[in-house]
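So that we are looking at the same thing, I have put the structure below in structure tokens.
The complex is shown incomplete by one protein chain, all other protein chains being positioned as in the whole.
The chains carry the letters A, B, C and D, assigned in the order they are written, with residues numbered from 1 in each.
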Amino acid sequence: MAKKRTSKYKKHVGKSPGTLTYTGYKDSQKLFIESFDYSSDFINEQELQNIEDAFQYKSTDSVTWININGLNHINEIEKIGTHYNLHPLVLEDIVNISQRPKIDEYEDYIFVSLKMLYYDADENITIEQVSFVLGKNYVLTFQESEGDVFDTVRERLRGGKGRIRTLGSDYLLYALMDAVVDHYYIVSETMGNKVEDLEDILFSGNVKDDLSQQVLSLKKELLKVRRSIFPLREIISRIQKSDSDLILKKNLQFYNDVYDHIIQLSDSIDIFREMIWSLMDMYMTTISNKMNEVMKVLTIIATIFIPLTFIAGVYGMNFDNIPELHYKNSYFILWGVMFLIFIAMLYYFKRKKWL
Amino acid sequence: MAKKRTSKYKKHVGKSPGTLTYTGYKDSQKLFIESFDYSSDFINEQELQNIEDAFQYKSTDSVTWININGLNHINEIEKIGTHYNLHPLVLEDIVNISQRPKIDEYEDYIFVSLKMLYYDADENITIEQVSFVLGKNYVLTFQESEGDVFDTVRERLRGGKGRIRTLGSDYLLYALMDAVVDHYYIVSETMGNKVEDLEDILFSGNVKDDLSQQVLSLKKELLKVRRSIFPLREIISRIQKSDSDLILKKNLQFYNDVYDHIIQLSDSIDIFREMIWSLMDMYMTTISNKMNEVMKVLTIIATIFIPLTFIAGVYGMNFDNIPELHYKNSYFILWGVMFLIFIAMLYYFKRKKWL
Amino acid sequence: MAKKRTSKYKKHVGKSPGTLTYTGYKDSQKLFIESFDYSSDFINEQELQNIEDAFQYKSTDSVTWININGLNHINEIEKIGTHYNLHPLVLEDIVNISQRPKIDEYEDYIFVSLKMLYYDADENITIEQVSFVLGKNYVLTFQESEGDVFDTVRERLRGGKGRIRTLGSDYLLYALMDAVVDHYYIVSETMGNKVEDLEDILFSGNVKDDLSQQVLSLKKELLKVRRSIFPLREIISRIQKSDSDLILKKNLQFYNDVYDHIIQLSDSIDIFREMIWSLMDMYMTTISNKMNEVMKVLTIIATIFIPLTFIAGVYGMNFDNIPELHYKNSYFILWGVMFLIFIAMLYYFKRKKWL
Amino acid sequence: MAKKRTSKYKKHVGKSPGTLTYTGYKDSQKLFIESFDYSSDFINEQELQNIEDAFQYKSTDSVTWININGLNHINEIEKIGTHYNLHPLVLEDIVNISQRPKIDEYEDYIFVSLKMLYYDADENITIEQVSFVLGKNYVLTFQESEGDVFDTVRERLRGGKGRIRTLGSDYLLYALMDAVVDHYYIVSETMGNKVEDLEDILFSGNVKDDLSQQVLSLKKELLKVRRSIFPLREIISRIQKSDSDLILKKNLQFYNDVYDHIIQLSDSIDIFREMIWSLMDMYMTTISNKMNEVMKVLTIIATIFIPLTFIAGVYGMNFDNIPELHYKNSYFILWGVMFLIFIAMLYYFKRKKWL
Partner (left out) sequence: MAKKRTSKYKKHVGKSPGTLTYTGYKDSQKLFIESFDYSSDFINEQELQNIEDAFQYKSTDSVTWININGLNHINEIEKIGTHYNLHPLVLEDIVNISQRPKIDEYEDYIFVSLKMLYYDADENITIEQVSFVLGKNYVLTFQESEGDVFDTVRERLRGGKGRIRTLGSDYLLYALMDAVVDHYYIVSETMGNKVEDLEDILFSGNVKDDLSQQVLSLKKELLKVRRSIFPLREIISRIQKSDSDLILKKNLQFYNDVYDHIIQLSDSIDIFREMIWSLMDMYMTTISNKMNEVMKVLTIIATIFIPLTFIAGVYGMNFDNIPELHYKNSYFILWGVMFLIFIAMLYYFKRKKWL
């Protein structure tokens, strides 16, 4: 019954820790690098052709966001890692896409790994890992493939409106993380709608037999989302308590805001969870109620007609001497008797509230 | 099966953090501003026509309560926010009505966001957000629309009885929060009554098939209330531990009192929750008991009459040579035999305690 | 379906905090005040006629216990509160009998509010609130009505045996609280017996349909008791950690003892809780087992006789040409065949372990 | 339905705290006192006739273990308590056998109360309380009756092998507690076996109706064991963190070892608990599966023969004009038709996977 599966762990096992192994399935992804170099009075947006073009931004005064797509390009990632002094374990975490969301603080930079969540065209949840490296004047982001939730940040950078160009790299990190969290709300809302749809189906009574499958699928989805979102509580609170110079005190309020959002999302997810358990319960009572109804119909029909059939059977017997058979009106009297039994039965069921 | 829904998150996503977006549905609400300016020896109650009229109270010595209704009036809220030096994120929280209850302490003021709960005409729970800004000599409150739970505070302010006019703005904040919490008790009591009603229905035996729907609805309601009330525990304890000058030590006892109330409410809600789960359990056993009873009726009738019908069938056969058919009394003897079988069956069911 | 209920909260809502409102139902209770003034060498027990008679003990050197019954006498309680410098919120808590057990430490006194539990004549749990005020040389107790669990303390005071007259007011408070907790044991034991009775009923098999109601009632009772007892853990541990001068270090060991008792009671209650859940589970399997048995009887009878009835029906048909009908012994042969079918069926059920 | 029970609490209620009341049922136990006085080079084992003989060891340099059996001998226990300066509450705890496991540190001694667990001849769990008093050079143990788990300690003392005679009284306490905990393993293992036996029964399919009773009994047993073992985690960790001179730092490692054992036992018990819940679940599905099978047999038989019986009934009617009755082969054709119906039905059930 078991399917053939390829294990994504087996190939990794036994490699030296710190050996880069891309654990995802998008092996033919093109490398795509874009950079935003900006300060309050200029912005320079570029698509970089070589990973080496990204080296120059390490020590400029302007803030730079370098966004690298294509985790299958192990070599390029190793190069930029070496240039930006990233710890081998950080690089390993970047390319290991089954990484749990985490934060690691190093002397020169802070490493954060999150999950982007969005629904694909078929309404399935897609989880994509995105890693952030926050340095003095730069933020590096690493993604499996092009296409992300950061378009709104790009717009704001280009437009130069709001605070984004005047505050430093820690605000940029905040803005990017906030964009990720904003999309969690959409996912959470969609899940809430799915829960309510299931509820509506149960309330309407048009229940199909596969409802328990739907409930189970939804529960799995919820567990996946939960696992992506819950670790953020700790991550953000680690940022809040961090004594790193990279996070300015004056920008902490923004992280408090993200923290509040995460708590709110966690609340919602726990409520969905409880609702789903309740739905399963309610589904069980619905089935039981239906069975009860089926049973009642059977019992009513059988209880009425089995005795009547018995009576008919009695007078179908071939004994020589059955006096009733020969009276003139006994047939009609019997109909009357059977009708009375029928009425009595109905009355009995009425009183039992089965009708 | 899914309904069309408008997402309240999608429109917000991508805006710069700190951009004011009213997330509620009451878009045509009139702006209504009232002010209570008072000290122990005078009170001045006014309806303000322009938001600018509220600016003057920022630095007066008398205590002022400015109550602003109509969160859809983004501009006015931005103006007063700017005048009272409110952080952009605070303003964002004020107009985002799906905000989780929270507290944020700033240098000059404390921001608290709560949920007012009340039952509307149809006995549905209504949740309305109310935000408080406690400053040196003022309290600002922000609500979506007119109509709130503060009438008793207004009365006490006007009457000048009790402590309310002699104690400062932190006592006013307490009085307002206490009024919110007082209404939680009514909600909690109503929910307790609903739980007991369901219990009575179950105990009476007059159970309708939609009981599980009612239980589920009640559970959802409970979860909503829980989500509104539980965060207050942390909010109040943050106030208690706050070292802000805005909360006077001598008034802390009052906040302890609110804290006790919240703990008591939390206890009650957890008990309701447990009761509801038990009700669902009991409902399941009720259904099973009923099914059992239906089955018994069917089984008794069928078990008695099926063998008798068989006997009648035997003597309805047309074999040429069935000696019993020709004895004079065999018909009557058969009746006797069938009666004995009937009695034996009844005795069997009696012993099985089915009758 | 909803009953008419009077809300005990609605009338309270909106009153100024600190306004005394008795929230119980014993509105016509007589005021009864008794005092025990004692030191190691004398004791003076009195029934006081006026609340003013209790004022003198505030600053005497001897230890005094003043026991006030009748919380509906708001005025008298306010008077003594004023004389003994009680905070308005303390007085409010004294007369609000739906108060959760709590402790509040003030500069001059410690306020403790507990629940006395006992079974009334009908074996229903009765909860009565008792409030303690521990001062330098006095303990005030406030109860709704006469009749309490303190008779053993009175005896010991009168007898002068043991430590009670030589140790101070903090030991008196301990002795009173210990008397309350001692009664919890009786309640806990009675509940344990009830759980075991239900268990015996389930084990005996004589289950009535209303068992789930009994289980639910017991669970509600348990929740009530739990809510009364659990907060004591925190209350006692607050006393243990208190740095108030009112609690002498040398008497702390006694409070440790009460703490141990409370922990033990909490354990027991949690075990009862788990047992009750298990009972409900077991009840469900009992019902299912019974249903299974009913089904088997039905199935055995129907499976045996329906085929036989069919055979009898066949030879009751009126076709002109049914050769079997005319053989001499075919009737007797048929009986043999039917008997064989009967035996085969029995064997089948035996093998299926249905018999 | 309720049995007559004697309450062990009622008689205790109202006594002055510190009054010795033996709460067990072994009221006619003989007093038995044994002493082991030893140092690295000698051992003196004695049965003491009078409690006064035990007084001399209080201040000798050699280590002494005094083991007192017979908690009903209140007077003797009071005497030794007075001589060894034990706090009245400690004595009360020693004779109150429903005491929860606990530790109390006093200036001169440490008091520990544990539960010994063992299976009696009928495989029922027996719980006996044992109290330890660790002093400078002595350990006192108090038990309800003779017979305990300490024989291995006695052997080691007599043999003088290992460390036991060279390390002090704190090591003796450890050795005694370790003996108690060693027996927990046997109990835990027996319970594990019981869980597995139930599992085997369920897997084999030979389920009796009283299985849920067995599961419930096992769960009760588990709760009792749990209540005896779990408090030890806190007790041992209190010893580990104690700054008392009575526990030497160099012997702490031994207590760490006991702590590890307790954690391991707690783990096992929690796993048994979860297994038992799962067993109950599995039992429910087993019953449901059986019911399903019974239903299928009934449905198959009824569905096949009811229509056939109907057909036979039709041709048993006495209408004057039923043409089919008079054709020569109609009886045989009808048998063919009925056989076809029979086959069609079987095919239908086959496709439904009921056969």
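The rule is simple: a residue touches a chain if its C-beta (ideal position, glycine included) is under 8 Å from a C-beta of that chain, and two chains touch if they have at least 3 such contacts.
In this text, all values refer to a predicted model and were calculated from it rather than measured experimentally.
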By the document's definition of touch, the residue of D:Thr152, D:Thr166 or D:Asn329 touching the omitted chain is D:Thr152
Only one of A:Gln29, A:Thr190, A:Ser268 or A:Ser288 touches the unshown chain, namely A:Ser288
Per the whole complex, from D:Ile110, D:Val133 or D:Ile164 the residue touching the absent chain is D:Ile164
On chain A, the omitted chain is touched by residues 1-3, 5, 7-10, 12-19, 87, 89, 92, 99-100, 102, 104, 209, 212-213, 215-216, 219-220, 223, 227, 280, 283-284, 287-288, 290-291, 294-295, 297-298, 301-302, 305-306, 308-309, 312-313, 315-318, 322, 324-326, 328-331, 334
The missing chain sits against chain D at residues 151-152, 155-156, 161-164, 174-175, 178-179, 182-183, 185-186, 189, 193-194, 197, 199-203, 253-254, 256-257, 260, 263-264, 267, 271, 274-275, 278-279, 281-282, 284-286, 288-289, 291-292, 295-296, 298-299, 302-303, 306-307, 309-310, 313-314, 316-322, 354
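Everything that follows uses one rule, which is that only the chains that are shown with their structure count from here on.
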Neighbour overlap between chain C and chain D returns none
Averaging C-alpha coordinates per chain, one finds the centres of chain A and chain D separated by a number of Å equal to 42
Chain centres from averaged Cα atoms put chain A and chain B apart, in whole Å, by 26
Within chain B, the set of residues that touch 2 or more other chains is 284, 288, 291, 295, 298, 302, 306, 309, 313, 316-318, 322
Among line, ring, star, complete and other, the chain contact graph is line
Touching pairs here come out as A-B, B-C, C-D
